[in-house]
Each structure stands twice: as structure tokens, then as C-alpha cells.
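One structure is given below, represented as C-alpha cells, and several questions about it will come after.
Only one protein chain is missing from this complex, and each of the others stays in its spot.
For clarity, chains are labelled A, B and C in written order, and residue numbers in each chain start from 1.
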Amino acid sequence: MQDAQALRAKQAADAGLLRRFSLETLQVGGLALAIVVFAIIVQLNFPVFLSLPNINVMFVNFLPEAIIALGMTIVIITAGIDLSVAGIYPFSAIVVGLLMLAGLPIPVAILLTLAAGAVVGAVNAFISNKFRVHPFIATLAILLILRGVNIIITGGSPVSGFPEGFAIFGQAGIDMGGFTLRYSVFIWLGLALLTGYLLRHHRFWRLSYFIGGNRRSARMSGINVERYLVFVYMLSGTLAAVAGIIVASQFNAANNSYGQNLELRVITAVVIGGADLNGGAGSILGSMLGVLFIAMIYNAFAMSGISTYWQDVVVGAMLLASILLGEALKRRRA
Amino acid sequence: MKSVSRYLIVIVLLAAMVAGSVPSLAQDVETYGMVVFLKGSEFFNWAYAGMVDAAARIGDHIEVQLLGPAEWDASLEAREIEQLTARGVDGILATAGDAETMNASIDGAIAAGIPVVLFDSDAPGSDRLAFAGTNNYNAGCSAGQAVAEWHGDAARVGISTFPGPDHLGKRVAGFEDCLAAAAPGAEVVQIVNDEGRVDGAETAITAMLQANPTINVIFASHGNPGPGAAAAVRNLGIVGEIDIMAFDFGLPVLELIESGEIRATVGQNPYLMGYMGMLLAYGARHETGVTAGTGFGPYASLVDTGVQILGPDDIDPFKNPPTFE
Amino acid sequence: MPPALEAKSINKSFGSHRVLHDVSFAVQAGEVHALVGENGAGKSTLMNIIGGIHTRDAGELLLKGQAIDPADVWQARQLGISVVFQELSLTPNMTVAQNIFVRREPTKALGMIDWQRLNADAQALFEQIGVEISPTELVGNYSVGIQQIIEIAKAISFDAEVIIMDEPTSALSESEVDRLFGIIADLKAQGVAIVFISHKLGEVFRIADRISVLRDGEMVGVTKPADSSPDEIIRMMVGRSFDDLYPPKGVVGDEVILEVRELSHPPLFHDISFSLRKGEILGIAGLVGAGRTEVARAIFGADSYSSGSIALAGERLDIKSPREAIEKGIVYLTEDRKVMGLFLSMTMRENIVSAALGRFVGALGILRHKEIAAESGRAMQRNDIRPRDDLLSVNSLSGGNQQKSLLAKCLSANPKALLADEPTRGVDVGAKVKIHQALRDLANHGVGVIVISSELPEVLGLSDRVIVFREGRISAILAGDNISQAEVMRHAVQ
Partner (left out) sequence: MIKFPGLPDKSKSLLNDRSVILALLILVISIALSLLTPAFLSSRNLTFVVTGMTYDLLMALGMTVVLLLWGIDLSVGSVLGLTAVVTTMLLQDGAAIPLAIGLGLGVSALCGAINGFFVAYLKIAPFIVTLGMMSVARGIATVLTSGYFVSGLPDAYKAIGQGRLFNVPYMVYIALVAVVILALLLRNWRPLREAFYIGTNPEAARLTGIRVAMITMGGYIFCSLMAGSAAIFMTSRLSMGFFQFGLGAELKAIAAAVIGGASLRGGTGSVIGTTLAVFLLALINNGFVLLKGSPNAQNVIMGGILVVAIMIDAYRRRDRDEN
């Protein structure tokens, strides 16, 4: 009786503005607001900015990052990190190309490539689980190895000359007049909606929040954390392979140079989107907004003709600013 | 909610910065973009200077801008071309970090009616209108011939390069072929990976020279290993015993040529690449009625900007590279 | 009728160390069976074997007469055995309902969670056990006490036939303990078998139907509360008797060491004023969440306060960090030794001298290792920390010795005033006596000691005066030899 009253009183006291919304809502909302304001200001100066062709380019250009960010979000929710995506991405672009050039039918080549991405992900998880090293180190090792492997299997030269039907995944699309709405956008949209929905509502996928929030208690709840992480890293690897296949199709070529610093761009986007590197927090919606935000900054640079030398400075500063925002919100609620 | 507003202030400042640099949107302004595969390189700055000067010659209604990824990633470069296409610029000068990767984006720009001229490295499989640049095989060849002249059959060469970029492969192949042709007794002893870095070149070349004391020539296949090779030779205290053939004329290379530590460098003509590129693109934008696209008319399809082997007497014109902003 | 759960001749060794030796134990349906023993006696290991965390080397587990062999916690729970762990198994960033039903969420098609049913189920569960907790609130927003109740609700939700509670009251206030005991009585009436592990003999005698005592991995006896007494149980636990858990009180001087005036930090605490005299042990009682820890941490500079003043030996202090407090001579012994007190993977020596490194530096901050070793050796002996090897990592010590190390760490800083927050939490009787004695010795040497404890007998037995906290305010300051538990409780709740 006594405590119930005290509790109610406490809840009433806590029900300030900040408490009424979840942290996630606030962070995602703030980011969405920032995107809108930014877009309006750029639009006022460059009327072409919000034209459909330009918006299309913004999306298409960061499609690989967006797809990889889906997996990275879940990895980060489980308090992990996956640097190897920047190796898997060119690796799968090369592999799918080599397999097709070897005469395999397109669907077979794609399936084998997706499987290869999943296997690399499984290796990441295996090293991290089995040898109890932080995934940062395990995936870093795999990233270095893959960068080397990519050079070796291509001999340093590009792979190209893919069969015609392959273009459907990254180049072909619906003609919208001024531009082509690529099918790959739908692939991304489908994957994003699917992972977003599952992560929110599916019993198994939600376990990632438990694992990231308190690994020990996840174990106590009978979750096989190690096995779950294998799933998560395989997912991340597979999504990186999807992105690699799309980019190979988009450029009708594959090259070991693809994906330089891609891991950092993806992590930046996911973190700007509100995911917590300590695990337990993050959302697909937030991450996608994060990718959009970065895509807009890059595009605004191309638009404005400001020396692109400033690009790195601005992206870095935005990252820090968004973190400060997140911290400020958290502290205000605490 | 104070923190949110603080966040917004940052955004507004950023946007204001973008907005502040807006060019006047007068009707007759034409915008041309240059896309390079490694932004922030002295070499491409020369090319951009050529573009800027050519644009100024055409008239002050021409605006130019430089874009490109900070790291060597051909797919990022293709993205920049797509962004310029979406923006609807009047012409694009691009250099192909990887020819195959660039084809689709270049074709997309051409399809959108934007003339695309390649410079420095070509994408011959694309619909690009023209190429102005060095024939990399020939550039390597010139270096090979020069080395053959220096040492004849006695030449024992170590090469510093890094795996990946297409044009480096061509330079090395040209070097090897022409050296073999001009001096059949000469030999390429070892090729090392400098990871594209100056300090990487120093470490790798130092080790190479010790493993192979017979080496008397080092060929640097790109701009960075030249100074690294000089440092390596200095390390071993054999300055003067090893001839270094560098590539390009970055200021450190020039300095080392003056001091005698580098014997010569393969000088390309990036300024002309940018200058010609601009003229070619402008020519394509404003066709004259003379049939174009066949290599005859206001723009040619291939312009070889050539190379020259630069020794101590040839380097003065390169000592004051252009600056921007 | 076979017992609800029976363990027969369980043996378990870790490496060469034998933890359980032929232990047999049984609990009937509808019975509350207390399991007591010193730390390291093997209680937790026994429960971990029953709960599926550890595997046994030999022996049998029978659930209602059927042999079982749970491979992990999950399996054990599905068999009907739920362990309520001392370290909470909840995830703070998820809602209450999600935590309770993790992996068992009611789902719609394809494994999609049915959120409405999930929250309704949790609501129903809380109504069943008569508590008011919001299923949609994040667990992290509730106090440890409430979390403990959520944890128990989770155990109940498995339709458990056997519920094992490992020190369930260690973080609970008195009223929360009452609530818990009400729940236990209900469960008992429903025929659930309950194993109740606790150090608090008062509670054990209050609720248990039978008491089993473990000592050094062997079952030394089973008895009924009516046929026994706390003294006898203690004798069974330690193999010898204790006349008194508490040292004789000392002589309190007149000189005030610590003077706290109108310290406030709404909403946590308001207008806290008291003085601590030289040689005095001042007890602070009150419910968990009444602001006791918060005040101590504010005095120590670990958290801030909004108004009021603190003076040490007449000198007004403006302490902003624990460092300044320690330099001035105020030391705080934290209630949570693992998270906030000790450096578990570091050696005992490094732990003991950690707060006093400043005393062992020479020019330019270079440490004098010889003096450090000497100080650490002295502290090991003075506090009777075993094993007597200060180069072992603290990880490898028992809970009691860890707590003694924590005390040694605080003492090595040469405090003038020591704020000891739950100095004997989770510690067995033997270590408890030693810690009590150490605190009294300290007071006798002229140090002012404040003891915050949720165990009323401890507060009363140890303290010269007792301050009672209620809802962030001081509700009474009691002095004299004959303060009664009832009197303290009255001030704490009313």
C-alpha cells in the first residue's frame, strides 16, 4: 500500500516532457527535424536539391551504406561492431562477378555470394566467441585479410563484363521521366521494412536488445548468446554481400578498391541514428535517417561547390554533435 | 529541449556555410565539374588549375568545381559523377580510378545530355566524348628507355608500386617492356609494395636494397615512392650509387632532383589535361555544326598530353604549383 | 508423496577444490525450506546445480520423484524450477513485461509479439501477487527493491513448482520484505515449494518451516525453527558458538568530527542535519530509498547536493569530488563492492593501497613499492584477510574476505570519518563479527564512524546513536542503550 503510493507519486513526478517520450523517439525525432531544417535551407539556395532526380541520386548513392547499416544496427544493438563489412562488400562484388564469368547462372552466383558473406560473418562471430576477443579486433583481422584476398583473387585488376540480366539488381529500373527509379531501391526498402519490423516485433529478433542490454541476464534467461551472435554477424555479412552484389550490378564491374572507409561511414550513420555502442539501443528507422543525413551532407557539397576538402571536417563534427545531443538527452532524463 | 536547439544551431551554421558559397544563379552561368579519384593531390591540383585557366579564357560566366573521394575507391568516384548529373551541370571532367566501374555513371551522364571528358586515366569502354591524358604504358616506356640509356645492359632495377590501380600496372608493364627492348641484358630484380605511402616506400625499398645489393636503379611508379626511395638510399649511405627514376613532380621530388638524390622524374602534363579537358567539354556543349564525335570538329576524341623525362635542368617551371581559394 | 524436489548425494568439485560433499536436500510442496550457511559453505553451488547453471559430478536430482537433469537455466525453469538470482537477471533497457516474458512472449503469426497480450499478462501476474508495477515502464527506471519483486514475478510466471530465492531480501526495505513474505505465503498456500537462502536469521526464523544448514560443503543438519534457536543455528553454521555478534560499546568523546547542516538535494533528501562525534559509531536506519546512501555519497563528494554545509573538525568543507574528501579524511565504504568498490581483476595489494597511493609517492610522483608492500602486509594482518597472500587477485577471494579487503582499502586512507554503507552485506557470520570489531576498534581510536545498514539488529547492536531516515528526511535521532527495533521501525515508516 505504502510503496504503491510512493511509486505512483514517483511516476507522477517523473512524467515530465522528456519522460513522456522514449529516448528513442526523442533522438529519432530530433534527427528527423534536423534533416528537414537542413533540407529546407539547402533547397532555398539550390532549387535542384529536392528535385526528384537529385533525391533519387542521394538514395542510390548511399544504398550500399543503407543496406549494410541494417545489419550494423543489429550488431551494435548487441554491443558489438563489425568492421569486416568494408571487406565483405568488395569481396562479394568480386566473387559474384568471378562466378558469373566462370559461367554460373546468375541466381546461382548470387546465392553462392550471399552464402560467402554469411560464412565470413560466421567466422567473425566464431573468432570473437571462441577466443573471447572483442569483435572490434576479430572483425578488424578479417577486414585486413579480405582486403588482401580481394587483391589476390583479382590480381589487382577490375572484374567486368557481366551477363546482361545481372543489370537488374543495380542499374535497371522504372523510367520515371527525368530519372530511373532503380529496382535496387526496392530491394533496400524491402530489407529495411522487414528488418525494422522484425526487430520491433519479432520474438527472436528482439533478443538482440536483451543481449546488448545485459549479456549476463540474457544468459540467465536461457539465451544462447554465442549462437545468437553467430546469427547476427551472419546477417551483417549477408547484408554486406547484398550491397556488394548491388554495387557490382550498378557499375557492371567490381574492383578491390570499393568500400574504402565504408565501415566508418556506416558506423557514423548508425550512431547518428541513435544506436548506442554500449549496446541495447538503436533502431532501423534511426539508422536509415542517419544514412540519409550523411547522404544529404555529401550531396549538399556536390551541390554547393564548396571545397570538398571540408567534407570530412563537417561529417566528423556532425557525428560529435549528434553524440552530444544524445548524451544531453540521456542526462536530462536521468 | 535546449539541447535540441543547440543541435539545430549547428545545422543552421552548416547550412549557412553551404548557402554562403552559392554562386549567382544568373541565366547564362555554366557550371563544369571535375571529378578526380583522389582529391587532395598536387597532381590533380595542376589539372584543376588548367581547367580554371581554360574556363577563365572562355569567359567569366563559366564556373568550375572540384570533387572526389579522399580515398582511392572507384565506386565513390562514380557516385560523384552521378550527383553532378542529377544536379544538371554543363559538363564533367573526370579521371577514371577504375575504368570499368566508371562506365555506367559516365554513360548515364552522357545519356542525360552532359558532355563527359576523361583526363589522366581513360574509360575507353564508356560513351565518354574524349580523353586527354598520358598514355601510361608510354610513360612507363619512356622511363624504361631512359634507364636503358643510363645503364644499358648493366641496369638492375627495383620497382616500387602498390597493387590495385590500373594505370600503375600499365606504367610498370611499359617500363619492363621498353627496358627489355632497349637493353636486353637489363633486369627488373624485384617489385615491392609501398602501400601507396611515402614512409611505406622507405621501409620497403630499404629492405629491398639490402636483399639485392646489385640494384642500381629504382623506378617509382607513382608520385609517392620517389622521396621514400631517396630516404632509403640515404639510410644505406649509398647516395649517388643508385639512380632513382621518380614519377610526377611533387615539390619534394623537385627538391631531391636539385640535390641530386633523384636523377630524374617522369613528368606528365596535368595542366594541359585540365586545360584541354575544359576546352573539349565546352566545345561539346556548344557544337558548331561541324560534325562532332568522329574525332573531327570542335572536340577531338583522344589528346595525348605526353610526358617528358625531367632532369635537374628542366624543373624550374614546376616549382610554383597553383593554389586555390 | 515424494518431495517436490530432492537432491541426493550431490558431489561437486572445481578443479581440486571439493565444494559439495554428498549433500542431500529435500523440499516438500507447500513448504518454505531455508538453506543457511556461511559464504563458501556451498549454498550457491548447490542451488546452481539445481537451477541448471552448474553440472554435478555425482548424485541425483528428483522432481516429484522423477529424475531430472537440467542442462541450463531455461530447461530448469521449463521443468518447474525457478531460481531468483542474487544478481538480477533483468535487462534495464527493456520494459518490465518484456523482461518477464523474454523468449516466451505471446505471439501472433510467424513469431510476432502480441504486445497487448504481453502487457496484459504481466498486469495479471502483478495483480495475482498484489503489487502495482507498470508493465510498460523500463526496468531500469525502478529501484533495486522493485526489480527484485519483478524478478520474483518472473520466476512465478513460469508456473514454477519449486522457487529458489538466493538472498532475496538483501536489497529490500523492511516493508518490501513484508510484501515479499506475503507473496511467499500465497505461493506456499498454492503448494509451491520454496527454498529460501539467507544470511538474515531473523527472517529465516520468521518464515521457514524447516532449516537446513550447510558447512564446508557438507549438510550438517535439518531442523525446525520451533526446535531450535538462532544461536544454535549459528553454532551449526560455524562449528562453534557466538556469545555476541557485536563488540562492547566504547566511550564517545565530546569533540564533533563531522557536522552536517541542512543538507538538501531535492527530491532525494531534505534538511539533513546531524553531528558525528569522535569515537562514536552513528547508525543510520531507514528503508531502502529513504535517502541514506544518497546523503553519504553527497558528504563524500561522489554526488552533488544543492544546499547545506558540511564541516570536518570545525572546518567548513566544500568537497566536490571523492578525491578531496579522502584528502580531508572522509572515506566512504560503498554498498556495492563489486561494481563500485573493488578492482576485481587486480591484486589485493593494489586494492588495499588504492586510496592511499598519495602516501607512498616520492619525488615526481614515483611510487615507493617497498612501503606499499609493507602497508599492504600490515592491512592484511590487521583485517585478517585470507589467504594471507596479497598478490592474489581479489576475484579469487570469498565474499567475506573481499569485504574485508574493501574495509582495509578504506582504512589505509587513514580516515577521520568513515561512512560505511552496508559494511556486512552478503557476508557470513564469521566475517561479520570481524568487521563489527574492526569498526568498533576504529571508533575507539578516535575515528567517527557512520554505519548505514538495512539490518536493524546490526544498526542497534553496533551504534551509539541511531538516525532514522524516512522519505529523504531525518525522522528521529535515537540515543541510549535500549532502543527497540519497533521504535526504529515506527520512525522509519510513519
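General remarks:
Operating definition for what follows: a residue touches a chain if its C-beta (ideal position, glycine included) is under 8 Å from a C-beta of that chain, and two chains touch if they have at least 3 such contacts.
Note that the structure is a prediction, hence the values are computed from the model and not measured.
For the omitted chain, the shown partners it touches in the full complex are A, B, C.
Touching the missing chain, out of A:Leu33, A:Leu98, A:Leu140 or A:Val225, is residue A:Leu140. Checked against the full complex, the candidates B:Ala74, B:Val89 or B:Val192 give a single residue touching the omitted chain, namely B:Val192.
Remark: the omitted chain is touched by one listed residue; of C:Ala58, C:Ala185, C:Val361 or C:Ala479 this is C:Val361. Subunit C residues in contact with the hidden partner, per the touch definition given at the top, are 14-15, 300, 302, 321-323, 325-327, 332, 334, 339-347, 349-350, 354-355, 357-358, 361, 364-367, 369-370, 373-374, 377, 380-381, 388, 391, 393, 395, 409, 413. By the touch definition given at the top, subunit A reaches the unshown chain through residues 81, 127, 130-134, 136-138, 140-149, 151-152, 155-156, 264, 267-268, 271, 277-278, 307, 309-317, 319-320, 323-324, 327.
In the full complex, subunit B makes contact with the omitted chain through residues 39-42, 44-45, 70-71, 161-163, 190-193, 195, 197-199, 202-204, 206-208, 210-213, 227-228, 231, 234-236, 250-252, 254-256, 321, 323-325.
Heads up, the rule we're going with is that only the chains that are shown with their structure count from here on.
For the pair subunit A and subunit B, the distance between mean C-alpha positions equals 33 Å. Note on chain placement: the centre of subunit A and the centre of subunit C lie 43 Å apart, centres being C-alpha means. Averaged C-alpha coordinates put the centre of subunit B at 69 Å from the centre of subunit C.
Of all residues in subunit C, none touches two or more other chains.
By the touch criterion given at the top, residues 1, 3-4, 6-8, 10-12, 14-19, 21-23, 31, 33, 39-40, 63, 65-76, 78-80, 82-88, 97-105, 125, 163-166, 169, 324-325 of subunit B touch subunit A in their complex. Partner subunit B is touched in their complex by these residues of subunit A: 17, 30, 33-34, 37-38, 41-42, 44-46, 48, 51, 53-54, 56-58, 60-61, 64, 151, 156-160, 171, 179, 247, 250-261, 297-309, 311-312, 314, 317-318, 321-322, 324-325, 328-329, 332. Against subunit C, the residues of subunit A that register as touching in their complex are 2-4, 6-8, 11, 13-14, 201-204, 206-207, 209-210, 212-214, 216-223, 280-281.
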